[in-house]
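A single protein chain has been omitted from the complex, and every remaining protein chain is retained in its original position.
Moving on to subunit A:
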Amino acid sequence: MSIQNLNTYDPFADAIKSSEDDVQDGLVHVRIQQRNGRKTLTTVQGLSSEYDLKKIVRACKKEFACNGTVVEHPEYGEVLQLQGDQRENICQWLTKSGLVKPEQLKVHGF
């Protein structure tokens, strides 16, 4: 018979793990960048590495009818790139799918 109270349990294990996972502030940054001419690019940085970004990008490409890739960045981890200004689309999609809470989203740009 084991005494439950004496089990070693680290209540902060979760916190430590997640702070290692997200390099930054735990926010998901959605940014826009101008390319040549009128073209733009949307980047999504800070998605949890527990998610399969490749699957996400595949779904988004289909949903928003745009091209997209996943880029590996040494500091920011895997970053989603989508063609065009998909900021509204991606925010809606991420919250609707439950991957990101609305308060975690930080949208940048003009």
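Everything that follows uses one rule, which is that contacts are C-beta pairs under 8 Å (C-beta built on N, C-alpha and C of every residue); 3 or more make two chains touch, one makes a residue touch a chain; residues count from 1.
Rule of thumb we're sticking to: contacts and distances are computed from a predicted model.
Missing chain, UniProt protein name, picked from "Eukaryotic translation initiation factor 2 subunit 2", "RBR-type E3 ubiquitin transferase", "Adenylyltransferase and sulfurtransferase uba4" or "SRP54-type proteins GTP-binding domain-containing protein": "Eukaryotic translation initiation factor 2 subunit 2".
Among the residues A:57, A:79 or A:100, only A:79 touches the chain that is left out of the figure.
Only one of the listed residues, A:32, A:66 or A:99, touches the absent chain: A:32. In the full complex, subunit A touches the omitted chain through residues 24, 29, 31-36, 38, 41, 43, 45, 71, 73, 76, 79, 81, 108-110.
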